[in-house]
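Note that one protein chain is taken out, while the other chains of the complex remain in position.
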Amino acid sequence: MPMKDEFKPKIVAFCCNWCSYAGADLAGSSRLTYPADVKIIRVPCSCRVNPMFILRAFEKGADGVILCGCHPGDCHYSTGNYYARRRMTLLFSMLDYLGVENGRTRVEWVSAAEGVKFSQTMNEFVEKIHSLGKNVRLEDLRCRKE
Amino acid sequence: MQRIGVFVCHCGSNIAATVDVKKVVEMAALEPGVVHAEDYQYMCSEAGQSLIAKAIQEKQLTGLVVCSCSPRMHETTFRKAAERAGLNPYMVEIANIREHCSWIHKDMEEATRKAVILARAAIAKVNLNTPLQPGESRVTKRALVIGGGIAGIQTALDIADAGYEVDIVEKTPSIGGRMSQLDKTFPTLDCSACILTPKMVEAAAHERIRIYTYSEVEKVSGFVGDFTVDIRKKARSVDMDKCTGCGVCQEKCPSKKTPSEFNRGLNNRSAIYTPFAQAIPNVPVIDREHCIKFQTGKCGVCAKVCQAGAIDYEQKDEIVTEKYGAIVVATGFDTIKLDQYDEYAYSQSKDVITSLELERIMNAAGPTKGHLERLSDGKPPKEMVFIQCVGSRCADERGKSYCSKICCMYTAKHAMLIRDKYPDVNVTVFYIDVRTPGKNFDEFYRRAVEQYGVNYIKGQVGKVIPQPDGKLLVQGVDLLDNRRIMKEADMVVLATAIEPNPDVRKIATMLTASIDTNNFLTEAHAKLRPVESPTAGIFLSGVCQGPKDIPETVAQAGAAAVKAIGLLAKEKLTTNPCTAKSDELLCNGCSVCANVCPYGAITYEERQVNDHGIREVRRLAVVNSALCQGCGACTVACPSGAMDLQGFSNRQIIAEVDAICR
Partner (left out) sequence: MQEGMKNGCAGAPAVLLERISTLLAEGTVARVLGWKAGDMAYNPEPAYFETQEALKDFVYDGFCGANLSKYMIEASKLEGKTLVCLKPCDTYSFNQLLKEHRVDREKAYIIGVGCGGKLDVEQIRRKGIKGIQSIDGAQLVWEESDPGTELKGIGDDVLTIRTIYGEKTLPYGEALLERCHVCKGKEHRVYDELIGQSRDTKDADRFAQVERIEAMSPEEKFAFFQQELSKCIRCNACRNVCPACSCRKCVFDSNKFDSSQKANADSFEEKMFHIIRAFHVAGRCTDCGECSRVCPQGIPLHLFNRKFIKDINELYGTYQAGENAEDKMPLTSFDFGDAEPGIVGERG
């Protein structure tokens, strides 16, 4: 039985509709488990994800945020993930610069056929967040319930 | 304030076995805006949809959340149900509590907790949904087929026979494709040319088919129903209208040292050439790179001998712009390069050949006039070794992970034909597995073994070593007998893996059609939409989608044609309303959004605005909703937040984030 004070991380996964969301669906239909801490938000493309969304998640108490999109070259909109890649690289670099543990953010390219990869990625990511523990550096303290 | 109804599906036991659906209903009912919540066995069923319709009417619902399977499965179903009950279909959101929850979690308490959060996020989003109206766009009643092989020809014929105009764009000087290079076809052993040529002729003669050979697609813009395509007609240097196809120019051309593409470089062709005798159109092209006239300025023999005066050295590439409603990709395949497989001595010996080269050797119109002989010394071989899976089913980076699908069958065909025509030639085949699923395929293979005495050895070849006497020493293993094999052969034939035509990546980019890591075009759904690209209006025909043999290619070509016809038959198309929209009071007119738009959907207008009393003319971004596909790249590029995506707005996504992190 889980201990009462066991750390249950909050993890937001942004998935593009065409590849990664379908990959997550495939993980589901293949019954490939990953922790329930991961909650998926469907976006049309990885390029729809505004850094504001990621910071907002952290502000509201997320412990990890992962963005999944089509593999470079396979974007449904042909170029969206290339823009996302630059944006996220810079954002993650800035978070690292501010002293935020860089394992809390991740980008992974997951195709619609990669149910296994989706599940593996989520398992790894949750494990990483467990090793980092609660996010205290990015949270808005006023949003805490206690 | 919205009046939201939440409908939780049991999906039989698919959801209900792991998620406490009653608890989800109970918790959802507490969320802001929710005025109705219930659960049912199968929401997607007729009865389930009636429940939804009833609630919409009785409770005057303005928004719906269906907690069920993936929106990729039934979002459309529930949207249509909502629409029938008088609700705007875009007021429906799906919480995916099956694929993303019940199917992957085992602990009921945990899964229920997650399902509640997913429902909460969907409710938070629906609270901010606004009714959206799909637009309409017109359909140009003409199709483009890229690639003039058997796939492209069949698709074009089917579309044209249905009464629509079709253009075929073929890169090489003639239509016909790979099939025209084949000698015989399995499992019937009928002559490839005999069945292909009539189709080529039929396509060329069809009143609704236009064929652009020696042409390439240069640029594609627009969208489903209304594509604009630039086609580059490369300079043929021969006037198509004047040329009679007499062939004298090719005969007299003094430059005859260019490896023939059609014969896989096994012999040479002239600089002015038609790829093969039955080429359509039967009009040669001048290969300017190898033409003496173009290279040195001195020659002009072809112009002198041409009775029709068709030679035109001044001809230039021409760009033709055409409109199409549908585009079918039929770009086909090539065999992989063998640079990475030097252990088979392909580059070291002329007697190590690919199967496609063997097709040309066996063909009566080929470089050896159909005589089986060694290319090194012209002697007839006595021992032939076939090596299967060269680059296919490959675990490492050198080759392809997939099975090329056709090799087992064509090798059986080659072995059988050789044994039939040259009974004194011994044929040995090294294979990993023999794969023969298909009508009359296994029978065909067994005939090769049983009737024709082809020696099949399960095992791989490690090395082919050319010997000083011209023989080839083949080192392999026999896995069934667990022994090493050293065999001297006169010729070695490599069943070389096939790969999509290298040009397809460029074409896919132009079409914004997705492509997989092996460069095969991705289908919209592997099972349910196998001939459509996820990009609307783009259809897939033949090997560009995945390895297949001729009957499968022809079947798929027909299927792609039907899908294209289905589109062309429509008068109008409804467009996705989830497009970008700019708030004119926030827009800076800075052009950043247009820079990232892959569809050229954003333009700028100088427009009068009234910004809280300030009246001025401003440069404003305007989105063409017919062009916009709704990726959202512009919304993030826009610093002021003026650009937003309908259906996936900033506030909607933030509401989901907040609900999940709450």
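Things worth noting here:
Which chain is which? They are A and B, in the order written, and residues in each are numbered from 1.
Following the convention adopted for this analysis, contacts are C-beta pairs under 8 Å (C-beta built on N, C-alpha and C of every residue); 3 or more make two chains touch, one makes a residue touch a chain.
These numbers were taken from a predicted model, which means no experiment stands behind them.
Remark: the omitted chain is touched by one listed residue; of B:310, B:361 or B:637 this is B:637. Within the full complex, the residue among B:16, B:162, B:586 or B:622 touching the omitted chain is B:586.
Taking the whole complex into account, subunit B touches the unshown chain at residues 583, 585-592, 595-596, 604, 611, 616, 619, 637, 639-642, 644, 650-651, 654-655. Residues of subunit A that touch the chain left out of view are 50-52, 55-56, 58-59, 72-73, 79, 82-83, 85-103, 105-107, 137-142.
We take it that only the chains that are shown with their structure count from here on.
Subunit A and subunit B have centres, each the mean of its CA atoms, that are 30 Å apart. By the touch criterion given at the top, residues 70-73, 96, 98-101, 103-107, 110-111, 113-114, 117-118, 121, 505, 509, 512, 514-517, 522, 526, 534-535, 578, 596, 598, 629-633, 635-637, 645, 648, 650, 653-654, 656-658, 660-662 of subunit B touch subunit A in their complex. Residue ranges on subunit A touching subunit B, taken from their complex, read 10, 12, 17-18, 21-22, 24-25, 27-29, 31-34, 36, 39-45, 47-53, 56-57, 60-62, 70-71, 73-80, 83, 87, 111-113, 119.
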